[in-house]
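To start, the structure under review is shown below, and the notes come after it.
A single protein chain has been omitted from the complex, and every remaining protein chain is retained in its original position.
The block that comes next holds chain A.
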């Protein structure tokens, strides 16, 4: 399946290579560079490239390209999902998935890649198993190792690998037993010029941080499970229980993981928490234009909206912008033409606005279309869909765990067309 893997940074250096079968020369990446050049933008590099003898499947993550070399037919999603899993594992181990982190830990990276794939077929991809085989680097451990001479590599097969619950490691022990759930909902929306909603939907995830000793068996129930229209599960969840009772029943992995992600079926009934008043105009045959946006709360269920950021990709002919915000601060990058306005909180008494002039390249025709506004915001302690966790029960262990649920609503891909 996966023959080789090359890691390439933004400036086109191949800084790591790993082969699972015979060695493939680095020159195969030239085809990739060619495609990258053609695409101009990193986002537009095609994920699947065909070369005379190989196929290249690549992903772009955290300013790095993971390029895998394939020789025969394989489902492309299989490779893509796997590469993302590799990147996730690096993130998990080193705190970030960057060139520097990978170079610093090149030996651990190599050991991980060796364990994750055998002959190009995934062997162990569960973080709990990998962590038993290869301990993540910590300062304390490296000090201890240098004194005692013990190693970072486990010498027995992780118990999880053989059991029916490969995601959980055995012998977990905590003095404080805690289970936290974050219900995070994101509103994806397209709002048209006049302020009406073209498309809106709510996507949510429940991220869990479980630090419980032993083998706890949890079941999480909701007040209104029918809201969840389409759900995808972590493998630990018993699908049958959900089908019949709408209860999430599972033996959790240890640590942080994504329990479920879901979509809410409410079609056009999604509450849109903010509105934007905008007037952006460019004058014909003159080198300036006017820019004026105001943000206000709409259906915010009585909660404060915070962390508002507005990002606008201005047209190419814009040279500079002279604006005055009533609140927060703004930046305009004349190279990428991106305007970012960091607003902060909305106070209903005085709505934040950003007004001013736009300088255009003289002589150039005025832009066809006004740029769309991308809005980010956050509402604490609210799941906009109304989803509520009813209760969490734990079986199989004697102690009383500390339980916590947090709700956050965020803007996902929230776009206002102007």
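Criterion: contacts are C-beta pairs under 8 Å (C-beta built on N, C-alpha and C of every residue); 3 or more make two chains touch, one makes a residue touch a chain; residues count from 1.
Basically, contacts and distances are computed from a predicted model.
Engineer: For the chain that is missing from this picture, which UniProt protein name fits: "Auxin-responsive protein", "Probable glutathione S-transferase", "AP-3 complex subunit beta" or "creatine kinase"?
Structural biologist: "AP-3 complex subunit beta"
Engineer: So one chain is hidden, and I want to know which residue out of A:10, A:77 or A:100 touches that hidden chain in the complete assembly.
Structural biologist: Counting the whole complex, the residue in contact with the absent chain is A:77.
Engineer: Of A:244, A:336 or A:349, which sits in contact with the chain we cannot see?
Structural biologist: Only one listed residue reaches the unshown chain, and that is A:244.
Engineer: Could you list which residues of chain A touch the chain missing from the display?
Structural biologist: That gives, for chain A, the contact residues 1, 13-19, 21-23, 26, 41, 43-44, 46-48, 50, 55, 58-61, 70-78, 80-82, 84, 106-107, 109-111, 114, 118-119, 121-123, 125, 146, 149, 151-153, 155-157, 161-162, 164-166, 188, 190, 192, 194, 196, 198-199, 201, 203, 217, 219, 221, 223-227, 229-235, 238-241, 243-247, 249, 251, 258, 261, 263, 265-269, 271, 298-299, 313, 315-316, 365, 367-369, 371-372, 374, 385-386, 390-391, 393, 395-396, 413, 415, 417.
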